[in-house]
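For this view, one protein chain was removed and the others were kept in their places.
Moving on to chain A:
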Amino acid sequence: MALVLHTYKGNKNADKALIAAEYVGVKIDVPSDFAMGVTNKTPEFLKMNPMGKVPVLETPEGPVFESNAIARYVSRLNGENSLNGSSLIEYAHVEQWSDFSTLEIYGNILKWFGPRMGFMPYSAPGEEAAISALKRGLDALNTHLTSNTYLVGHSITLADIITVCNLNLGFATVMTKSFTSAFPHVERYFWTVINQPNFKKVVGDVKQTEAVPPIKKAGQPAKPKEEPKKKAAPAAEAPKVVEEEEEAPKPKAKNPLDLLPPSPMVLDEWKRLYSNTKSNFREVAIKGFWDMYDPEGYSLWFCDYKYNDENMVSFVTLNKVGGFLQRMDLARKYAFGKMLICGSEAPFKVKGLWLFRGPEIPKFIMDEVYDMELYEWTKADISDEAQKERVSQMIEDAEPFEGEALLDAKCFK
């Protein structure tokens, strides 16, 4: 039986166990059908954690709750590693910093963030005390990190995983740059650790919040415990990040694309044809695409990244495009895209081809996905043979493309 972690997507406490798993080389399944407020209220779930909180880890020998305990368990799987220090005193220091971080950092961030999100009653003196205590903790941390790159010893330990995940909650919700600039070593520590590959795999791209969330006025719908979690909003939207509860969803407007006249083209059929065609791609998939393409019900768009001169490092460029496609997740029902990263050396050029439902780029995509404005968008005129051929080439990853080698081609489907 594999390890199963029950949590909503983007839970910074759940990240601790997942990052530890990357370090020790252990697989943890995270079921995508977890519904916050629903799954964790079932009798089966409450048997695993009577508090009904997340994350909870199911192991072959029974469940574990409390994110730090889960991370500790994971850190001891798979034999020797350095996550718990390499001596008794180092182990003590790992526990020291983990406890410190939970009480002094996480505890105070929660007291600042929670009332503003409506999870606890707001009081100005309460918030002031929490911020003051948080600053005291960050100051102590900053002093330690002045002469230490990591919390314990000379490499990542569980103390760093726990602390950085706790800091991530703060960075994402209430700790703006002007707040953290008073703790420059904490800043350096946070950014260099969260950019480590094993962290990045789990947390993705991290952005620091630009503002403290406003205080929810009394009477605002804040019945988070009863509401089922919506499809996960992209993690990049920092003010919406929720620790354990969920913002009451606004009454969901019907997507205008669902109200368009029906089209003979079914996007999922195209996606299936694209994915299943293993050979003779041009004769089977490309031909099939043009056979099923409905220019009334769909539109084709070319996009060009506006700042290609920034694309100096290959994996940074690929990450940028990957991030864009992650944020497009909300459009999956209505879009298909190919992003080509062109060139055999820096600066790399990012060029895309997108199929959207409807005659225009859907407004909700332009509103919700900030990457869209980083690209120049032009509608493809398929009566022009050259443009039609360009569409075909971009779907099939033709190489060379416009005279250049392809560094990579990413597909959104």
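Here is the rule we go by: a residue touches a chain if its C-beta (ideal position, glycine included) is under 8 Å from a C-beta of that chain, and two chains touch if they have at least 3 such contacts; residues count from 1.
Note that contacts and distances are computed from a predicted model.
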{"item": "Name of the absent chain as recorded in UniProt (options \"Glutamyl-tRNA(Gln) amidotransferase subunit C, mitochondrial\", \"Fructose-bisphosphate aldolase\", \"Proteasome subunit beta\" or \"glutathione transferase\")", "value": "\"glutathione transferase\""}
{"item": "Absent-chain contact - pick from A:196, A:263 or A:277", "value": "A:196"}
{"item": "Given A:273, A:346, A:372 or A:411, the one touching the chain that is not displayed", "value": "A:346"}
{"item": "Per the touch definition above, residue among A:154, A:282 or A:332 touching the missing chain", "value": "A:154"}
{"item": "Of A:46, A:312 or A:366, the residue in touch with the unshown chain", "value": "A:312"}
{"item": "Positions on chain A contacted by the hidden chain, ascending", "value": "149-150, 154-155, 184, 187-188, 191-192, 195-197, 312-313, 316, 346"}
